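Shown next, in structure tokens, is the structure this report addresses.
A single protein chain has been omitted from the complex, and every remaining protein chain is retained in its original position.
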Amino acid sequence: MSEDALLSVRELRTTFRREGAEPLTAVDGVSFDVRRGQALAIVGESGSGKSVTMRSVMGILPRTARITGGQALFGGRDLLAIGDRELRKVRGREIAMVFQSAMEAMNPTLTLERQLTEHLLWHGICNKAEARKRAVRALGDVGIPDPEKRIRTYPFQLSGGMRQRAMIAMAMVTEPALLIADEPTTAVDVTVQRQILDLLAELKNRGTGVIMITHDLGVARYFCDDAVVMYAGRVVERAPMDRLLDDPRHPYSVGLLGSGVEVGGRDLPLRPIPGSPPDLSHRPEGCPFHPRCAQAELPRCATEQEILTIGPGRDAACWKVAVDA
Amino acid sequence: MGLAVYLGKRAVRLVLSLIAVSILTFTLLQLAPGNFADLQRVNSGATNFGGVGTESMVGELESRYGADVPVWKQYLIFMKGAVVWDFGPSYKYASRNVQDIISEAFPVSATLALLAVLLALLIAVPIGVFAALRQNTKTDHATMFAVTLGHALPSYLTAAFMILLFSATLKLLPSGGWNGPEDLILPVLALSLGPAAVLARYVRSSMLETLREEYVTAALAKGGPRRTVIIRHALRNSLIPLVTVAGPLLAALMTGTVFVEALLRIPGLGLYFANAAASRDMPLLMGTAMFFALILMVTNLVVDLIYGLLDPRIRTVGGGSHDGH
Amino acid sequence: MTATEGVEAVVGTMSTGEPEPIERGTTARGPWSRAWSRFRKHRLAFGSLIFCALLILTALAAPLIAPYGYEETDIQHKLAGPGAPGHLLGTDLLGRDILSRLIYGLQTALTVAFGAELTALVLALAIGLLAGYLGGRVESLLMAFTDVMYAFPSYLFAVVMVTVLGRSIFALVVAIGIASWVTQARLVRAQVMTLKEREYVEAARSMGAKGSTIAIRYILPNAIGPILVTTSFAIPAAIAAEAGLALLGLGVQPPTPSWGAMISEGSRYLLAAPHMLVAPAVLFALTLLAFTWIGDGVRDAFDPSGEQR
Partner (left out) sequence: MPDEMVRAESVTKVFRTRAGEVRAVDDVSLTVHRGETLGLVGESGSGKSTMARLMMGLQTPTSGRVEFDGQDLNKLPARELRMLRPRMQMVFQNPYGSLLPHFSAIGNVMEPLRLHERGDKESRRTKALELLDLVGINTGHAELYPRQFSGGQQQRIAIARALGLEPDLLVCDEPTSSLDVSIQAQILELFTDLRDRLGLSFLFISHNLAVVERLADRVAVMNKGQLVEESSTEDLFRAPQDDYTKQLLSAVLPIRQDSAL
């Protein structure tokens, strides 16, 4: 499975140090693969650990965080083992990142030019004049009109949609093999959302692998090929995107879909999951979802959880699903 | 809003504030007990005037100091002079005009204040950045402890400890006076510690705030070397608001050197002001108060302008949003 | 790894929903009880609180504790060093007991500081709340006035006030109080302005609450934390201001003792009698530090992330 994978994450575990308390496990044994020219959705609600997972791979966690186990294989190297110096050469050059809000992810006091060219220079990809040319081209590619002029402006002088495009240009200017997009459309209006996704789809068609972190199942379905569902720091289900949405298996995935409202679904009954996601410092033993799960069977669900293969390219972290399959 | 309009508005506000300050001070001083001729007598050391001669003498003095006209007229006369830099003769230093005293004594205070602020910045910026980068470590706590000391002790108390140490015990430095460059050392050191503490605390928290910004993470995600990211993205943006603190500190120091001047017998403007108050030298008191208020206001205005220049967000809006305090 | 973020920051960036980390638990803990338990954990602040309580008791009971009156002279022992018979900290130029004068000086310092800060707080609260809450023309007027006062260096104003009112404790309270209310009024107003934008104020309006109810029952309790922080730092500042004015010869009328005057005197006889400077300077420094540490504790109690300045 991982032979043609661009990035293979295996058993990743990340914890956060806390003052006067046990470390908090934010990511617990997460594994997945991303292939060239394909998009993987990491789906989950707040606190599910989806952002921390990707920040662990990128090595941009806060100081209080520690990666305590796992591998992230990329181009024959384990990103978690090569050290910050080597990782820095990958970061921004071979793996780039797009954030939720360009307003926050772009420095308000530096011009677009500075921000779109600085990493070309850091990585020694080209000289300053060439970098500027590439930056202008990148801005044009993402559909910003008059890029020659716009490159001299500051991020706050652009509209929300344009700013988001500029951030994508900033990520793409080094032509990375893998793009990590962290909720790239959450902060924009629906009418802009589609344009941003189409822009990213173009990159995908050119062979870039994409990991998209999202809580929006509609966005995931529109853009992604495969999906990983996370809950309380763990992967609960992994499946091709369409299969997940049309035939979810893990009780949490089922609940998530039952909670999602969509246009045209007025007469479908809502089936919300009762209760709220656990506080990571009080994560239930065994399957973290069992206290909210209608099908939970004690004591087994409260003591163990393992990931079982339930079909081609499909796994679920629920023994009951495997029994049914 | 154009810069010219903005400047014009600020200038009008400044003049109005100055007028308000002058009326306030003038009125208050009118309420002070005793007429100025009594004071004149006290100041000249005479004890038994009495008799007819005195009355004529008082009349003579009154007309010399322009006190024989109604109060409102006195105020107008004062303002008319003030506009052309003429505050009239001092009571206490009867042979000198107030403006000459200011011209002579202010450079002394200004030198002390400028040197102290420069020293404070030199101490504070590295300390603040250092503490921020090591947040919640022992180094950070120790640094912040030292900062609290600097913060809590007023300049004259620091100066007192310094003369105990450097003059009385080690006999390295003179314990006061104003004769040579070595007399600068104690007052500048003593004056700089308080501002250094304020600035260091500010730099630390501003730096912490900036380091938490998503654009710093984004810059790291682009593969920026840590040092470069810290300097170009974090430090730069966290030092911009420092102007708003350093400026008023400078202004406060320009007028706040008085205590150290008094303790170390330095002939600065502060000392004259204090003596003027103690000996009820109204023209000197009025003149210095107005001068100090002017200095404070101009400094604040300059700070706002510099702030606007440094931060493109404010620069384009026209600089009106920031108050500078 | 990036350098310097706390767990809160991560939770902040990861969460797409909840505004701040939820503190779950089954015991009800209001803002005040949380603040107090945080304050108690701040050892330096808690120790300082005890120390300052002792200082206040000493000042209240000065006549009982001080071995001599502050004017009493011992002609036999002028400029006696520390440890001289009957004079633990020595005597001054006139043979007055330094320890006794320090204790009475403490009385002066604390009376002036607390009086001044009370004055400042009342003025600041009234003006800040009115301006922040009423808005409109009242606010413009009050704030224009505050701005003028702000442009006036506070110690200059204090000096002018003492000149006008004379050298008494009352004059110092008024002078320092009036000189320091401006900063606080601006803070109160800023707080009120921030809180006024909070959704709960709009929610209260939509419930049909009156302006005065909103200002006093909803806004004030939430503004009080930051105000308390400023006030606790203002106390040592006022103590320093009293001593500073005394240093300039504008403090209380001698022979009533004041630490500033004692320091000023001490510095003049530095070489002959350094003990005259050492004792007041050290006690003064300790007092200021203790009050400042209390302020630190209060700040950490109300603003645990340490972000507000």
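Odds and ends about this structure:
Just so it is clear, A, B and C label the chains in written order, and each chain counts residues from 1 on its own.
We take it that a residue touches a chain if its C-beta (ideal position, glycine included) is under 8 Å from a C-beta of that chain, and two chains touch if they have at least 3 such contacts.
It should be emphasised that the depicted structure is a prediction, and the values quoted were computed from it without experimental measurement.
Contact with the undisplayed chain is limited, among A:P147, A:P184 or A:G255, to A:G255. Within the whole complex, the absent chain has one touching residue among A:E45, A:E118 or A:E237, and that is A:E45. From the options C:A126, C:A209 or C:V282, the residue with contact to the chain not on display is C:A209. Counting over the whole complex, chain A has residues 45-46, 189-191, 193-194, 215-219, 221-222, 242, 245-246, 255-266, 270-274, 276-277 touching the chain that is not drawn. Contact residues of chain C toward the unshown chain are 16-20, 22-26, 28-32, 198-200, 202-210, 213, 218, 221-222.
By definition in this document, only the chains that are shown with their structure count from here on.
Comparing mean CA positions across the assembly, the chain most remote from chain B is A. In this assembly, the C-alpha centroid of chain A lies 53 Å from the C-alpha centroid of chain B.
Chain centres here are Cα averages; for chain B and chain C they lie 21 Å apart.
Looking at chain C, one finds that residues 2-6, 9, 13 touch two or more other chains. Touching two or more other chains at once are residues 60 of chain A. Interface residues of chain B, counted against chain C in their complex, comprise 17, 20-21, 24-25, 28-29, 31-33, 132-136, 148-149, 151-154, 156-157, 160-161, 163-164, 167-168, 175-176, 201-202, 205, 208-209, 211-212, 214, 216-217, 220, 226, 230, 251-252, 255-256, 258-259, 262-263, 273-274, 277-278, 280, 285, 289, 292-293, 296-297, 300, 325. On the chain B side of its complex with chain A, the touching residues are 136, 213-215, 217-225, 228, 232-233, 236-237, 240, 310-313, 316. Taken in their complex, chain A has these residues touching chain B: 19, 55, 58, 60, 88-93, 96-97, 99, 101, 104-110, 118-119, 122-123, 154, 156-157, 170.
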